[in-house]
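Only one protein chain is missing from this complex, and each of the others stays in its spot.
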Amino acid sequence: MHNPVAEPVRRPDKTTTMREAIAAHVTDGATVALEGFTHLIPTAAGHEIIRQGRRDLTVARMTADIVTDQLIAGGCVRKLVSSFVGNSTAGSLGELRRRIETGQPEPLEYEEYSHYGMICRYLAGAQRLPFYPLRSYAGSDVPSVNPGIRKVTSPYPGPDGEPEQIYVVPPLNPDVTIIHAQRADRAGNTQIWGLTGIQAEAAYAARKVIVVVEEVVADEVIRSDPNRTVVPAHAVDAVVECPRGAHPAFAQGYYDRDGDFYRGWSHISKDPERLQRWLDEWVRGTADHAEYLAKLGTEAQQRLSVGEAWSEPVNYGRRQ
Amino acid sequence: MHNPVAEPVRRPDKTTTMREAIAAHVTDGATVALEGFTHLIPTAAGHEIIRQGRRDLTVARMTADIVTDQLIAGGCVRKLVSSFVGNSTAGSLGELRRRIETGQPEPLEYEEYSHYGMICRYLAGAQRLPFYPLRSYAGSDVPSVNPGIRKVTSPYPGPDGEPEQIYVVPPLNPDVTIIHAQRADRAGNTQIWGLTGIQAEAAYAARKVIVVVEEVVADEVIRSDPNRTVVPAHAVDAVVECPRGAHPAFAQGYYDRDGDFYRGWSHISKDPERLQRWLDEWVRGTADHAEYLAKLGTEAQQRLSVGEAWSEPVNYGRRQ
Amino acid sequence: MNTGANTAAVTSSELLAAVASRELAGKNTVFAGIGLPTLAVSLAQLTVAPDVEIVYESGVCGAHPSHLPETIADSVLITGSEAVLSMPALFGYVLQGGRIDVGFLGAAQIDRWGNLNSSVIGDWHAPKVRLPGSGGAMEVMANSREVFVVMRRHDPRSLPAELDFCTSPGPDRALRDGIRPRGAGVTRVITDLGILARDGVGEELRLVATHPGVTVEQVRAATGWDLAVADELATVEPPTEAELRLLRAEVDPDRVYLR
Partner (left out) sequence: MNTGANTAAVTSSELLAAVASRELAGKNTVFAGIGLPTLAVSLAQLTVAPDVEIVYESGVCGAHPSHLPETIADSVLITGSEAVLSMPALFGYVLQGGRIDVGFLGAAQIDRWGNLNSSVIGDWHAPKVRLPGSGGAMEVMANSREVFVVMRRHDPRSLPAELDFCTSPGPDRALRDGIRPRGAGVTRVITDLGILARDGVGEELRLVATHPGVTVEQVRAATGWDLAVADELATVEPPTEAELRLLRAEVDPDRVYLR
């Protein structure tokens, strides 16, 4: 066996606390992307933003759901950029609807896209492209209320030999992107399995990236399966270990989705006073996610636990 | 445990022989993409194309290396679309250089790109976009010899507030894409680890897709780790089991790269007669890849064998 | 297993699922959400379209769920599935790549050309009701070969003469916007009163079948525009014994969606 090349490389340790990560990277007025498509929603990070009282954020999130409603109710959000505003299949987002439908207690700016419109904005952002073309929006009313969605003429003739037009969206480059993942090493190599969504692109599009994980693991765990790394260390600024930090969403292989919580949210959020009481009790009234979890109780956590279904390992091979 | 929903779904069995797959999907005059970035090069498929005497192909391959030189020498190729023409770090491609430098025995049309230019062509092809923008080519002489590379003006102002131009490439939609992979199930769900390159995009861009694998595995193996699937069954038309089918390239975890063969190729391909004798002996003179391997001998295969470095399994979880 | 179910009266969900499933004969790839569309595809897999594959908006292909999924991203869809795609791959390579034969969509409103509204009731800038918006509906409409819409309630508010807002346009609106459409747009609308159909560009929806006991006048009165009626109007065959048995015993034994 030869000497390895330049081993060991000292990698910076980016682990920190949620409090410090949010304080360091989420500033008033910033554009903050929180992504995770139903799976691995960075809820605990959203709660910490509320605890720290951030204001005037532009929040980008494809599926604006409970954590978005909470951030809006927490007074943190001036503008929302999204392609779906709803409480999954479980009902409505009370605060979001009030803000948009009645402007009470204050209006919410809303920038509407389709899912692929948001995806292409992140793709353009990650690739530092001036625009990204897509075959949606033709004939839709959405461009009439969102002047960011424009048209380009292709420099190649269309299938009929005539000039071809296509809609484009502009890049989205968040000041900070926050994602939740199953695991990362201390340097920030982040591994996700199950639904991987738009996390890689949202991270690469951002100026700063906070990764919240179920577990910070040994380097060797990550390095046993480098194809599992969805966001490499060079794109990550802070790693926060926060078990069950996606609740009420799920983390594949760690815990299941809390369907009761989703169904309950429609009732909580329908009444602005009840919603504020909920935030006071569960978010502003808890010091951190560990306290939130303690309040949730072990029984609820037990209910969401999952059994085992292990992947078959693959051989990466070793030169002999 | 509940009844599964609509189980079992009968999936079509797409396994076939290399001979049948090439005969069915690679026709004279077709555009054929063979991808695999150093890793998992579909060499055995290239050899079968030579055996079947296909003519006038347009071959697309980012890193045109030994298999490309062999296809050209085999008289199969009218035009090459590529971003790198060379024998890796081991020297030159003799036949390719003769064709381009001297036009002997007949000229080869060559369409030159950069790597990202090819990648973006596959990206546009897979997404059925009329073009794909990229920040390369500004000031390069390549567009002057490749009129397919054009410019578009962004509908958004540039960083200086002025209109911004960007180069674009047209989609590449091969008639057939051939890739090599570690494993697939009979329906065509294809798993790759190690370098995954441009395989997914090249497959999705194509009208037909042939996947050559080291092993056809049980459905359960694939389904134990769905994130490992790089090309899903719905994008695959034929599955060919062909162990060691990437030789002299490597298959991560299966066998290593045959560096001696790469170094030897520069000498073989330098002399057109020696090259034809090589093809007569190793390709036209063998009935299939099994015969080619037998000829290569067990010692050579032994030399390329690799040890074990297994990934740590991950838990996908199971509802209880 | 709910063995007594077969004797119960046919519910509206069973009717819609059975009718929709039959339309999937010969189809390979279906983009569907959870609920009625899943029931329809699951039934089709057991009857007219054994090879049909559902692609979910979450990125799951070839799901083999151990339990009936509650959302398109349910963990039971992922464990044991054949492939999980990232969002760029799903929307870019599969949907926009033209790999979907039939997309299933719902909407708050559909007009006579099969254009859909899922954004707002009222004015977009000051809406009476803010709805979820497009999600992936705009992409399903623009890129699938054809789209089936299931409307649980056939009334003039859901099928108005004019949409309050067009979220997901059909091919005719795309053409007027100067862009050549790719798919046929909405080809089937399955409602609690019957089936509306159109073939593609330039055609408006017309009534092609009514459920047993429903009259043409009833359907026209429940439609916000002057609904055209096919020359050969059919009566929808109610769910067969076999379809009901499969739906109740195999597909949704706990009647999660067969409410």
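A, B and C are the chain letters, set down in written order, and residue numbers restart from 1 in every chain.
Keep this in mind: a contact is a pair of C-beta atoms (placed from the backbone, for glycine too) under 8 Å apart; a residue touches a chain by one contact, two chains touch by 3 or more.
Worth saying up front: this structure is predicted, and the values here are computed from it rather than measured.
Colleague: Using the contact definition given at the top, list the shown chains touched by the missing chain.
Modeller: A, B
Colleague: Using the definition of touch stated at the top, determine which of A:Arg19, A:Arg223 or A:Lys270 touches the missing chain.
Modeller: Missing-chain contact among the listed residues: A:Arg223.
Colleague: Looking at A:Asn189, A:Gln252 or A:Thr286, which residue reaches the missing chain?
Modeller: With A:Asn189, A:Gln252 or A:Thr286 as choices, the missing chain is touched by A:Asn189.
Colleague: For a quick check of understanding: of A:Glu201, A:Glu214, A:Glu241 or A:Asp256, which residue touches the chain that isn't displayed?
Modeller: Considering the complete complex, A:Glu201 is the one touching the chain left out.
Colleague: Residue-wise, where is chain B in contact with the chain that is not depicted?
Modeller: 37-39, 62-63, 82-86, 88-89, 96-97, 100-101, 103, 112-117, 119, 123, 134-142, 145, 158-160, 164-167, 194-198, 200-201, 250, 252, 256-257, 259, 306, 309
Colleague: Going by the touch rule given at the top, which residues of chain A touch the chain that is not shown?
Modeller: The list for chain A reads 1-7, 9-12, 123, 126-129, 185, 187, 189, 200-201, 204, 219, 222-224, 226-227, 229, 232-235, 316-319.
As a working rule, only the chains that are shown with their structure count from here on.
Colleague: By Cα centroids, which chain is closest to the centre of the whole protein?
Modeller: Central chain: A.
Colleague: When the C-alpha atoms of chain B and chain C are each averaged to a single point, how far apart are the two points in Å?
Modeller: 38
Colleague: Starting from the mean Cα coordinates of chain A and chain B, work out the distance between those two points in Å.
Modeller: Distance between chain centres: 34 Å.
Colleague: Would you pick out the residues of chain B that each touch at least 2 other chains?
Modeller: If we look for residues of chain B contacting two or more partner chains, we find 128-129, 224, 227, 316-319.
Colleague: By residue number and range, which residues of chain C touch two or more other chains?
Modeller: Within chain C, the residues that touch at least two other chains are 60, 75, 78-80, 84, 92, 96.
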